[in-house]
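The complex appears here without one of its protein chains, the remainder shown in place.
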Amino acid sequence: MSDIDFNARIGRLNERVTAIWGEILDTSELVRAIRGGSVDKALYAIYMLETYHYTAHNARNQALVGVRHAELAPYAKFCFEHAAEEVGHEKMALHDVMSIGLKDHKFDIPQPLPSTEILIAYLYWVSFTGNPLQRLGYSYWAENAYEYINPLIDRLRTTLELQESQLTFFIAHSDIDADHFEEIKTIMRRTCKSEQDWVDVERVMETSLRLTGAMLEEVHREYELYRSGKSRRYAFLDVLREAPALAEA
Amino acid sequence: MSDIDFNARIGRLNERVTAIWGEILDTSELVRAIRGGSVDKALYAIYMLETYHYTAHNARNQALVGVRHAELAPYAKFCFEHAAEEVGHEKMALHDVMSIGLKDHKFDIPQPLPSTEILIAYLYWVSFTGNPLQRLGYSYWAENAYEYINPLIDRLRTTLELQESQLTFFIAHSDIDADHFEEIKTIMRRTCKSEQDWVDVERVMETSLRLTGAMLEEVHREYELYRSGKSRRYAFLDVLREAPALAEA
Amino acid sequence: MSDIDFNARIGRLNERVTAIWGEILDTSELVRAIRGGSVDKALYAIYMLETYHYTAHNARNQALVGVRHAELAPYAKFCFEHAAEEVGHEKMALHDVMSIGLKDHKFDIPQPLPSTEILIAYLYWVSFTGNPLQRLGYSYWAENAYEYINPLIDRLRTTLELQESQLTFFIAHSDIDADHFEEIKTIMRRTCKSEQDWVDVERVMETSLRLTGAMLEEVHREYELYRSGKSRRYAFLDVLREAPALAEA
Partner (left out) sequence: MSDIDFNARIGRLNERVTAIWGEILDTSELVRAIRGGSVDKALYAIYMLETYHYTAHNARNQALVGVRHAELAPYAKFCFEHAAEEVGHEKMALHDVMSIGLKDHKFDIPQPLPSTEILIAYLYWVSFTGNPLQRLGYSYWAENAYEYINPLIDRLRTTLELQESQLTFFIAHSDIDADHFEEIKTIMRRTCKSEQDWVDVERVMETSLRLTGAMLEEVHREYELYRSGKSRRYAFLDVLREAPALAEA
């Protein structure tokens, strides 16, 4: 693929990512709440628990692509190497949840919310079937999401007075993902050859980003249900309100 | 696990590996033929074609273990990293086959022999089911096999007047595997805790080594069938006899 | 499980099904369009193509549950028997699409819409992981959906002047599913024992029904995009407008 063609393809993906993130950010109740500062630590906890859930599958479904498609050696190698780097990252998300005041409290981690489960299901689906290259569409936006997410995290951090040590997941990923993003573009240039490859990458990119947007909204709905007392699913987060700030770090 | 216990376990594995290799080497018709010098390039070709077949699955079944068992992060990381390093190694085996005089001849690579297929099947089986640690039993002997195999390869090399460039698979693996073997012992020390873990590792070690021995014997039987003209499965190797030595490199 | 407990559980499921169908029917643009009679054959075609896509996976993911959970013999038997009955049903959906005037026209069946792919992905997910009984939640509503769907199909049939021979998918399923629904309740009574079993069944029931609702809405959106000329994805359906009614049967 010529540089011109490749750059045109990447330009097209970037346009779509920007457009969909725009839709998500503009219509999101979660984003509105974060920007408005009207949130407490329970929101961060609910969000990080879902992050914990889907992150626990990322290395697995990433490697699965290589397992079923090892003929294309450079791509399989990419899949296994990335999987190796992603292993155990969910533990950072869990650490961050616990750090805000839950460490001394026993609770069962709730099952993933339906929208999180749907996202996980979809990522396995695109990994075990169809064009093996299509999962790159997920990596493409996910490893380059911090442009969109960081302002929200910064706002949350100020509002909730979170320490760096309570944001290990986001800080680690901001660092890793800059490198990853370049690697993703390199492997895409090397492997995505046909029109269908780019169509498949774009489809998975859009769908997985929209499913992530739906997950953000469900996090917010659950937060509202929790705050209003209409759902006791997150009853174990009550301790965050009762605990004095000093004890939480 | 204490150093004493670990060393005792490793000592036990080493004893079993030595004993089973002993059985294989002592009774093997293939080994007798190689040692006797009564072989030609067709034998090397048949052997390397089977090596090509099973090697093409090693990265895949290695990664599969991590896909289904990512909770144990260090082990999953090991599986994915090793898989990344093994990707595409079958191409070395194929290169070596082609280099002995087949490069300019079109032929379909024959399907794996039954004993090779059985070995491949077994390695997937131990990778997708049972104790995820058990596949270490295969790695344990396979990444430390050169002590047993190198004398045979050296003999073959002399008999067949092979160049280094026609032995890339074995030369590359001798180098890689020394490191790998240390990594395998490190991860075993870290992960194999229960009695059952060691029993499972030993069972898979023994079974996969014996299946490899059976594959070596079938290679020899096929070679005899080819030489005697009783089977034309490897008819495309006839060119190795006809080609003058100079043209082969 | 006592009759009382079982009936209470089933009553609870029925309440939830009724409530979610109510939400779907009340808010659906597709339903509004069908009820208003403002639809043409293109809508039926788009809908049946998505039906074709997800139906092609139902036997497969149904059997998958039994493959990974054969210890519970009556349930595995149920899974395999149902899978056997569902095999090939997508061909009825395809037949119905073709029968409305597409038979003599060559076209590539478009890939599933994103919401259809998400539904398919989710059904594999609940089939290959988690509580093996949870997929019963999908069967529970899907094999009892005709109460909700038949009035819409009847309305479509009148509006589009469809013959029975153009509705084989729905007519066949209405018949089969009455029996299936009794079998599903029988196997649920026999296998769903724990609180968690019922929670899991209900979660999958709700999520898969909502995903189906989302698919219906995407069908309608695509229909509007097609009618307004904003999307040419379904350009091959233009022939339905041009063809005189007589030629369509």
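Letters A, B and C mark the chains in the order given here, with residues in each chain numbered from 1 onward.
We adopt the following convention: a contact is a pair of C-beta atoms (placed from the backbone, for glycine too) under 8 Å apart; a residue touches a chain by one contact, two chains touch by 3 or more.
Bear in mind the structure is a predicted one, so any value in this text is a computation, not a measurement.
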Report summary line: Shown chains contacted by the missing chain are B, C
**Report entry** Per the touch definition above, residue among B:A76, B:I120, B:I153 or B:V201 touching the missing chain
**Finding:** B:I120
Query - Interface with the unshown chain - residue positions in chain C - result: 56-57, 59-61, 63-64, 66-68, 70, 73, 76-77, 80-81, 83-84, 87-88, 91
**Report entry** Where the missing chain touches chain B, by residue
**Finding:** 111, 114, 117-118, 120-122, 124-126, 203, 206-207, 210-211
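The rule is simple: only the chains that are shown with their structure count from here on.
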Query raised in the report: What chains do chain A and chain B have as common neighbours?
Result: none
Query raised in the report: Taking each chain's centre as the mean of its Cα atoms, which chain lies farthest from chain C?
Result: B
Query raised in the report: chain C and chain A are one sequence twice: same or different residues at the contact, by the over-half rule?
Result: same
Query - Whole-Å separation of chain centres (CA-atom averages), chain A against chain B - result: 40
Report task. Return the residues of chain B touching two or more other chains; collapse runs of consecutive numbers into ranges. Result -> none
